[in-house]
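Here the complex is missing a single protein chain, while all its other protein chains stay put.
Each chain carries a letter (A, B and C) given by its place in the written order, and its residues are counted from 1.
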Amino acid sequence: GGCRAPVRVRVLVINTGGTIGMVEEEQGLAPEANKLVKALKKMPMLHDEVYAKENKHCDCPKFPDNTLVLPPSDQNKRIVYTILELSPLLDSSNMTTDDWAKIARNIEKYYEQYDGFVILHGTDTMAYTASALSFMCENLGKTIVLTGSQVPIYELRNDGRANLLGALLIAGQFVIPEVCLYFYHKLYRGNRVTKVDAGSFNAFSSPNLPPLANAEVDITGFIMILFSNVWKAYVLNMVDFIIVVQMNQVKAFLQPPMEGIVLETYGTGNAPNNREDLLDELKKATERKVVILNCTQCLRGSVAAVYATGQTLTAVGVIPGGDMTPEAALAKLSYTLSKSHLSWEEKKEMLSENLRGEMTVVPTGAKISLTDS
Amino acid sequence: GGCRAPVRVRVLVINTGGTIGMVEEEQGLAPEANKLVKALKKMPMLHDEVYAKENKHCDCPKFPDNTLVLPPSDQNKRIVYTILELSPLLDSSNMTTDDWAKIARNIEKYYEQYDGFVILHGTDTMAYTASALSFMCENLGKTIVLTGSQVPIYELRNDGRANLLGALLIAGQFVIPEVCLYFYHKLYRGNRVTKVDAGSFNAFSSPNLPPLANAEVDITGFIMILFSNVWKAYVLNMVDFIIVVQMNQVKAFLQPPMEGIVLETYGTGNAPNNREDLLDELKKATERKVVILNCTQCLRGSVAAVYATGQTLTAVGVIPGGDMTPEAALAKLSYTLSKSHLSWEEKKEMLSENLRGEMTVVPTGAKISLTDS
Amino acid sequence: GGCRAPVRVRVLVINTGGTIGMVEEEQGLAPEANKLVKALKKMPMLHDEVYAKENKHCDCPKFPDNTLVLPPSDQNKRIVYTILELSPLLDSSNMTTDDWAKIARNIEKYYEQYDGFVILHGTDTMAYTASALSFMCENLGKTIVLTGSQVPIYELRNDGRANLLGALLIAGQFVIPEVCLYFYHKLYRGNRVTKVDAGSFNAFSSPNLPPLANAEVDITGFIMILFSNVWKAYVLNMVDFIIVVQMNQVKAFLQPPMEGIVLETYGTGNAPNNREDLLDELKKATERKVVILNCTQCLRGSVAAVYATGQTLTAVGVIPGGDMTPEAALAKLSYTLSKSHLSWEEKKEMLSENLRGEMTVVPTGAKISLTDS
Partner (left out) sequence: GGCRAPVRVRVLVINTGGTIGMVEEEQGLAPEANKLVKALKKMPMLHDEVYAKENKHCDCPKFPDNTLVLPPSDQNKRIVYTILELSPLLDSSNMTTDDWAKIARNIEKYYEQYDGFVILHGTDTMAYTASALSFMCENLGKTIVLTGSQVPIYELRNDGRANLLGALLIAGQFVIPEVCLYFYHKLYRGNRVTKVDAGSFNAFSSPNLPPLANAEVDITGFIMILFSNVWKAYVLNMVDFIIVVQMNQVKAFLQPPMEGIVLETYGTGNAPNNREDLLDELKKATERKVVILNCTQCLRGSVAAVYATGQTLTAVGVIPGGDMTPEAALAKLSYTLSKSHLSWEEKKEMLSENLRGEMTVVPTGAKISLTDS
């Protein structure tokens, strides 16, 4: 037996597509089905063939052909991982809200059978999916790690091997009950990241929150965790009628059936206050109960009420988005709007609060946060 | 006399508004007219009152009341600068293409009378204005420096004093015939920057090109300059019918009178290739001679033709924007479309070329740029 | 009267010399006595002349001619500061342990009369002095801030104005009962910094501890403070017979009267383990009760017991210095050795403990600091 020996942990890897498993085709790189497992089985750093054969009698996994096992880790754990490939595999540019729901449903379905989860995903929209899952997974008690790569794992020089290995070690060895994103030796909170570099292995940034952990010579981190046992994946009935727009484009989008909008404004949340027409449209929209969230275009910083141009927006009913990324704002708005049992006021309240660590809440008046003598 | 003594140089400061000259009003910070000059006159680091009085007889400046003089610089030059305040002063969120044209017309009008130009501007849209001016100023032979600040110059602790002083010293002492942006001790190429931080003095980033110069203990830089004497400010007949859109919003904007669009796509220029409807609309639009430029959402990196999802866009007539910022792309598109004597093909050609150092041109096939043995 | 009105705070500025107050002489930059106060009085951002005159009757300061007052701060406080100039003024390269004691004696003498302290110091050895003062000032209950500049405050473009202003605002407005170092908008723990750049305004780094606070658009920080009222400046009877040496030089220095040595070793504290002669000398020395502290040459990281070459040193009685900077190690050793009432074992114990936040103490066995499932 021994399958349930404490030294073994199970991780489910959900492969959604993305560069990590892409192959060169005539029209450029594209994902190819049923290829990743075969490739991984030939990489000793990602699969211990000898151990796997010796423990074959241990027929626990539901998907024996798709189940691999890592060499022993520092902590002497054996991480057994099963790859579940979604169909069709998607370039992350092709991801829709339906695909987010599909991932969430799979986590829910296999939640009890696995100790942790890794989601392979293209880098282009990984921050969006991570943000969405962070809201969809209510009362999460296990670790979910999204990862992928900038260069396919089939290439000689690639970042896929190290990213997958690190994500597996974190999902299998630590209980960080959050939706995280692991890339280039750093573990980020999933709803805090944004892709900043199209040409470097160091592709992501978490501009307003330091990484949760660093996996360098040692794995180190400073994480405060509230453990929860009442997990329930909330599968979104995703609302499609929301959009990210820049201020000057807002007019075209405020008509029904639009239910919510993420505004990308300048600096600390400023927008023209001499464009009465735009402000008028915004006011009419909020009166129609369209929900409008205000985020900054800047990589770092927060929407605040410092400038006359910024206060104008609050006055017409726009909700300040603090230091949320546009990715997180879009996902949070979608999540909130899908809660059909909530009133419009409750939804606005919910959007202003920190739900999953996605925004920094500063106590009122605490602009200077040092101890004042 | 001595006004024309080689030791004196003249700089024109065009004050368009922005935080640097804002004061606290009931509704937040807002610009106030005729206040900046008075304040600067009381700051010894920005005005040498004794020297100014002694040289009063030297009545060259056209605007004596608005003319100040810096203390002597390292190079023993006297920088005499005149402040021209635009009316009304604008929060940069309220800037429009008309305001760009107004700035360009002022540079043209005073081009011969001054040795260099400083433009005070709000930080929120400074990168847009810098990009636009870089295209509008053809055959530039003098230095134009945009600057501003995150905290008003009237506050005790502020970044306005240092930014203005640095901009004046660069515009007055060096011939860098470009439109530059100076902030927090760094001189950037104007069409390469983007605002990345709403809360730090280090507000700007030039993700794909290092700063032109650093003004630290010494002013150092490595600048290749093509000097030109055939200056002609090209005052744009600004085209308003262009817009920056994200891929999923493109449909709503492709109808006439739209003439051009900057697409913000994922990663290395990818967009959904399973959304036949969108691609169809794009194709129809390019066939109607709408010009569509493709830029990455990522801070760093370049639009390339690596992925199947990216090649799809090129196939329907979209022009790859390389490593241009969205700010530069918008300005370049506006500049190109306003050249009404050009054919559609010539405009497309122009957009693909590097005009003002705004994009990095990599020779075909030079993906690996090291000497290959 | 009003001198004791809560809105006014008093800061003592001890000017020890350094670039900030230097003037160009024939042989290069050198400090000049009695010049700084006169210069500061002419800078409106550092002295509010009108207010000072109106409040002249308020004859509290002991040194009226050397007392200046800042313009009102954000928090509407008036910071009145008095400059005490040490004689002679020193280039920080000329600082000795006697000078450290002189500074400490002045803090002790004026401790009750002032609310905070700023020490102007050359940058070259500022990290050494800050480290030494952090150990000398036992039970500190007020803020001490060292600062200086890379370019003299008399130059047109300089970092002295902003550094002095920031240090005054922090020493006058916040109770951070530590010896801190303020430079380029960052407040560091004094015994954690090291000078890393001879040519940039951003001259210091705190490689193993983030800044205590950032003074950007707002002053923000995350500081845990243990307030103490039992202040007593411990004026060191400084021990001169200690030195920082590299491993291969150690032999020459181990002879009496040497009492202590800071070893700068490679990487995580490694030294040759095939040089029996050196190890022998070290063993003989520790047996003679010479105290030997082991620090890494690396900017970042910690002396640990991972490598065979590192364990060799521990075996011959060398004390691992963790992630202390060499500057802090030197000062801590000096401080410990001067405690003549302590036994050799107590001194070794003291050196292994964290006394003033100068080293990170990791609980035994906590190499992986994440929650382990």
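Quick note on the criterion: contacts are C-beta pairs under 8 Å (C-beta built on N, C-alpha and C of every residue); 3 or more make two chains touch, one makes a residue touch a chain.
It should be emphasised that the depicted structure is a prediction, and the values quoted were computed from it without experimental measurement.
Student: With the full complex in mind, choose from B:Pro72, B:Gly221 or B:Gly317 the residue touching the hidden chain.
Tutor: If we include the chain that is not displayed, B:Gly221 is the one touching it.
Student: Which listed residue, B:Ala213, B:Val250 or B:Val291, touches the chain dropped from view?
Tutor: B:Ala213
Student: Based on the whole complex, identify which of C:Asn76, C:Asn274 or C:Ser340 touches the chain you can't see.
Tutor: Spelled out, the listed residue whose C-beta touches the missing chain is C:Asn274.
Student: Could you please point out the chain C residues that touch the chain left off the display?
Tutor: Residues 19, 22, 25, 27-30, 91-94, 123-125, 195-200, 205, 207, 243-249, 252-253, 265-268, 270-275, 296-302, 304-312 of chain C touch the chain absent from view.
Student: At which residues does chain A meet the chain that is not included here?
Tutor: Touching the chain left out of view, chain A contributes residues 42-45, 70-74, 150-151, 155-157, 161-162, 165-166, 169, 185, 198-202, 214-218.
In the analysis below, only the chains that are shown with their structure count from here on.
Student: Counting in whole Å, what is the centre-to-centre distance of chain B and chain C, each centre being its mean C-alpha position?
Tutor: 42
Student: Could you tell me the distance, in whole angstrom, between the mean C-alpha positions of chain A and chain B?
Tutor: 34
Student: Could you check chain A for residues that touch two or more other chains and list them?
Tutor: Chain A, residues with two or more chain partners: not present.
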